[in-house]
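Here the complex is missing a single protein chain, while all its other protein chains stay put.
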Amino acid sequence: MTVESRSIRLNTQGHCDIVDITSEVAKQVADSGVKEGAVTVFVTGSTAGVTTIEYEPGLVADLKEMWDRVVPEKVPYRHDRAWGDGNGYAHVRAALLGPSLVIPLLNKRMALGTWQQIVLLDFDNRARSREVVVQIMGE
Amino acid sequence: MTVESRSIRLNTQGHCDIVDITSEVAKQVADSGVKEGAVTVFVTGSTAGVTTIEYEPGLVADLKEMWDRVVPEKVPYRHDRAWGDGNGYAHVRAALLGPSLVIPLLNKRMALGTWQQIVLLDFDNRARSREVVVQIMGE
Partner (left out) sequence: MTVESRSIRLNTQGHCDIVDITSEVAKQVADSGVKEGAVTVFVTGSTAGVTTIEYEPGLVADLKEMWDRVVPEKVPYRHDRAWGDGNGYAHVRAALLGPSLVIPLLNKRMALGTWQQIVLLDFDNRARSREVVVQIMGE
């Protein structure tokens, strides 16, 4: 049984930038040599989250519009009054989505569907450099 | 330390079908012989998700109504314009809920409350055959 902790560095545009990180995660899984186990994908920071979606331009736009409706940028946030950085909505969205995702590995492959990609959502109101931890545990 | 990867096959009705899979997961856990560890429940595909809820008919209906309010079927989705399959809302709901859930095993039992069941939510707009991966890791 081994644990391999790796990470992905990427630059995002913020403003609900939705980035497909499936191939980077798959590369780390392949490099680890783990056959049966699981990969944890975890984003460090409090204004981003991870999930899966069919990564095609229509759905990427649909998912952004959902966030605009459900946790709008323009309602008043106390965080913004106190800190003035204008990204209260980004923190609240990230808390609702969550920072972690666990994907089983079956015979060296992630148990994803054909149209199911791993995405990082960066809700912050500016471009960011992000670190996503990719941790593979198994044998 | 062992890793046991199993799966559950089930047929759903779609349209926010909410299926209690607790007993099937518990059976896989019991069969694995793992005493201390965790079980990862992961649904393959991009129009379904997993979580826990008290599984009683009132709450099952309440949870469906929440999805109808928060991510409605009838707002325009670009996915539907591009692909014509009418299930854009299902993809967006699944991305918000997430495909994975991790439950600790304590002395061979899942750390669930008495009124806390594991559920698969199938948001798709048609009946589906679903595969849920149940992976047990521990000793």
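Going by the order they are written in, the chains are A and B; count residues from 1 in each one.
Please note the rule applied: contacts are C-beta pairs under 8 Å (C-beta built on N, C-alpha and C of every residue); 3 or more make two chains touch, one makes a residue touch a chain.
These figures come from a predicted structure and were not determined experimentally.
Checked against the full complex, the candidates B:19, B:48, B:97 or B:120 give a single residue touching the omitted chain, namely B:97.
The chain not shown here touches chain B at positions 1, 36-38, 51-54, 56-59, 61-63, 65-66, 69-70, 96-98, 101-104, 106, 111-113, 115-116, 119, 137-139. Although one chain is not shown, part of chain A still touches it, namely residues 1, 3, 5, 40, 42, 44-46, 70-71, 75, 77-83, 88, 91-92, 94-96, 98-100, 102, 133, 135, 137.
Going forward, only the chains that are shown with their structure count from here on.
Centroids built from CA atoms put chain B at 19 Å from chain A.
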